[in-house]
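Would you mind keeping the following structure in view while I ask a few things?
All protein chains but one are shown at their positions in the complex.
Order of writing sets the chain letters: A and B. Residues in each chain are counted from 1.
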Amino acid sequence: MKRTLTSALAAGALSVAVAACGSSGTSPSTSSTSTAGAPQRGGTLIFARSADILSLDPTQITDNESIWASENIFEPLFASAPNGKTLVPWLATSYTLSPNHLVWTFHLRHGVRFATGAPLTSADVKFSIERVSAKATNPFAFIDAAIKSITTPDKYTVVITTKYPWAPLLADVALFANGILPANYGGESEAQFFAHPYGTGPFRVQQWVKGSQLVLVRNPYYWQKGKPYLSKVIFTDVPNDNTRSLQLQGGQAQIDEFPPFSAISQLQHTSGIKVDIFPSSRTDFLEFNEAHKPFQDVHVRRAISYALNRKAMIQAVLFGHGTPANSIISPALWGYDPSSPGIQYNLAAAKREMAQSSVPHGFSTTLLVGSGVTNEESLAQIIQAELKPLGIKVTLRPVDPNTEYTEIQNGQYDMAFNYDTTDIIDPDELISFSAMGGTTGQKTRALFTNYNNPQVDRWAEQAERTFSLSARKALYDKIQTQVANDAVMGYLYYSPFVYAVSTKVHGFTVYPTGNYHLENVWLSH
Amino acid sequence: MLLRYIARRLVLVVPVALGVTLLAFFSIHLVPGDPARTFLGDRATPQTVAALHRAWGLDHPIPVQYWLFMDRLFHGNLGQSLYYQSSVAGLIISRLPVTLLLLAYAAAGAVLISVPLALAAARRPDGIADQAVRAVGIVGIGMPSFWVGTILIIVLALHAGLFPVAGYGSSLPGHLWSLVLPGLTVAISIAPMLVRSLRTAMIDALNSDYVAFARAKGAGGTAVLLRYGLRNASISAVSILGINIGFLVGGTLVIENVFALPGLGSLMVQSVLDRDFPVVQGITLIFAVIVVLVYLLTDVAYALLDPRVRLG
Partner (left out) sequence: MSAPSLELPAIAPAARTAARHRRVPPSLIAGAIILGLIVAAAIAAPLITSYNPDQQDLSHVLAGPSAQHWLGTDQLGRDVWSRLVYGARTDLQVAFIAVLSPFALGSLLGVLAGYFGGWLDGVIMRLADVVVAFPFYVLVILLVFVLGPGTRSIYIAITVVSWVSYARIVRGETQVAREQEYVLSARIAGLGRTRIILRHILPNVITQAIVFAMSDIVLDILAIVTLGYLGLGIPPPTPDWGSMMASGQEFLTTHWELATIPGIAVVITGLGLSLLGDGLADVLRVE
């Protein structure tokens, strides 16, 4: 899998080169800014997506389609750089941290205006961020849990005081949920505002037909001069993979979100189309429920992990567009430890582990599979075959995806497929949910595996209070090593974000968190 | 006479509607799976899950939830979608026209395909045309509709470029044009049945006494066929389409998915997958109302068309 060419400059504005997996020569799937010349203005980009947008209220959304759309309407104080490893100033130009690490003072950028022309002030920031944790039902309330209070000494200064020293705060503030709305909805009622929401972002909503399309038009007051280049962006809801692909080929769409991996090769050889492959923060894994025998036995977990032929799975399911995973953190994020000892394929070692386990002759167990989820169904059958030599008899238990979620979260499974991504570029969110035991705060019993290692918890908590980057990295490295050796999950692979794009599209880059800055995109006519 | 019949039938709708709400409500609530957990995904902390359950009224026992649902229903309120956070009625109203148009296209398409075929077959029973029509019909019955739809897309939309590949278009002409292929797909799925019974009806009509009488008086073959065969056939067509409205509406679930149409069918499937209870209940009710109304209209139309029917 190719990686994005990173550029350390990351001034936050210009996105840099976009990688694409291309076989040599055939299709011009290269960096979209290289030979295209100067950006051209105008045009409508039709973006065909695989699911509907449920809501545009940043404090209420959990699904990718809604999130990535809202990020082009509402912007945060700091944003992640294209390489996903650092944060760059966005609506704020700088910040200072008090010596006791509790008071963060942000200085807002001057000249930023909402799509109505109204200027951005600190009151808008306070209003928006406080909204995120205002209700107990807000899905991302946990991300602002460390915030004690927000004050606005003047129009361009926002002071956030935390309850305790909290290193991930900057990354938390960069989360889409903390995108800035006009204070008091710009004079409208909440319902009125969200019927036609607008922010400081490059686009505002012109029309929204749920289940069909969202039409965005350019924000004439956008603070990045000269941008956005596009006049209009239309997100369409087209759940059927083939239909999206055919629309792209037929010119009815310029971007096809997530074509199936099996179609990549054919699309790359279609003229007028290129396939852009971006590293993601997604890690797929097989999870074990340690509350069910014999998965409390680390040798069993390690044995199963050794028996999984990841390369074969990547070939079968991702058609080669992926890499074996060795850590819960993906290589696209800072904090990833390349030497994390995540177990890889080694059948001999698998048998040795089984011999040392509590069930050396094998056992019977079940694997939860989402019915209709093709990847899971394929992987399940591969895994079933691969565990046979260990004497492990796997019965597949297909349930619909909704039930699958519920059963995993209720601990009603032996083995199940799951994956994790991150919404912020700090490892804290990922590690809290996937490695820490217990259920207080933002924890979910290590992603419902019932893994509970107090040493890991201590390291993670320490990393939250430490402000030295190298010290935090060392802690996260220790956590990754421990969790990998404990084989909490059988890591499968890292899969990229795949987009099939018309060759007329330039400047389209997807960040490891999955979002895109459409102000940088332009169409050649 | 007619009014009394309609009134009596409408009265019978009430227990049926009640049964429908019961079935719809309990079946979706008996489905395992928790909408709150799917909504929150892997960030489902127990606290937020509990808060959502409270907010969505899911912490009451099921009979109480049913009572609350019926109470809201009697006040004309279909509830709030859990996922979209907007009113169910609003969602249904915005998507209903798509499904209704699709059904209209399907009915029209089915008739346009079936009538000429049935005529050709009925002219000379067991003749070549008849055998051909019946063969096509028999093959057609076995074709899965989503398979037919995808092939139509590839051939007529992608390769020939005659129609949009999917979606609903953005203006009225765009809407009408985008519904042609989906309408055709649904029409093809019901055409074999329609052809078969139209053919039978036409043959029966042509063999009847009054046609023999007309022929004896010198009326030409075609004129007879058209006048009596068509009249009889229209009765059958109305009846068959009406009776099978349930099948047609059900077909929209699959076809709206293949063609990415923002109708009630695709919303229904998505809502069942998401366990968006209020939406599932609302759409099921609307579907049932459509079906029952169509049955009523079919019976009335049948009675009007065929004077021999006694509305007893």
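Just so we're on the same page, a residue touches a chain if its C-beta (ideal position, glycine included) is under 8 Å from a C-beta of that chain, and two chains touch if they have at least 3 such contacts.
Remember, predicted model here, so these are calculated numbers, not experimental data.
Taking the full assembly into account, the omitted chain touches A, B. Which of A:325, A:380 or A:505 touches the hidden chain is settled by the complete complex: it is A:380. Panel shows subunit A; residues 241-242, 245-246, 260, 262-263, 265-266, 312, 315-316, 369, 371-374, 377-378, 380-382, 384-385, 396, 398-400, 403 of it touch the chain omitted from the view.
Residues of subunit B that touch the chain left out of the display are 12, 15-16, 19-20, 23-24, 27-28, 30-33, 134, 138-139, 141-147, 150, 154, 190, 193, 196-197, 201, 203-205, 207-208, 232, 235-236, 239-240, 243-244, 246-254, 257, 268-269, 272, 280, 284, 287-288, 291-292, 302, 306, 308-309.
Throughout what follows, only the chains that are shown with their structure count from here on.
Separating the CA-averaged centres of subunit A and subunit B is a span of 40 Å.
For subunit A in complex with subunit B, the residues that touch the partner chain are 52, 54-55, 57, 60, 62, 135-142, 209-213, 236-240, 242-243, 246-247, 249-250, 252, 399-403, 405-407, 409, 418, 420, 433, 439, 441-444, 447. By the touch criterion stated above, subunit B contacts subunit A in their complex at residues 31-35, 37-49, 51-52, 54-55, 83-86, 91, 94-95, 150, 153-154, 157-158, 161, 164-168, 170, 257-260, 262, 266-267, 270, 273-275.
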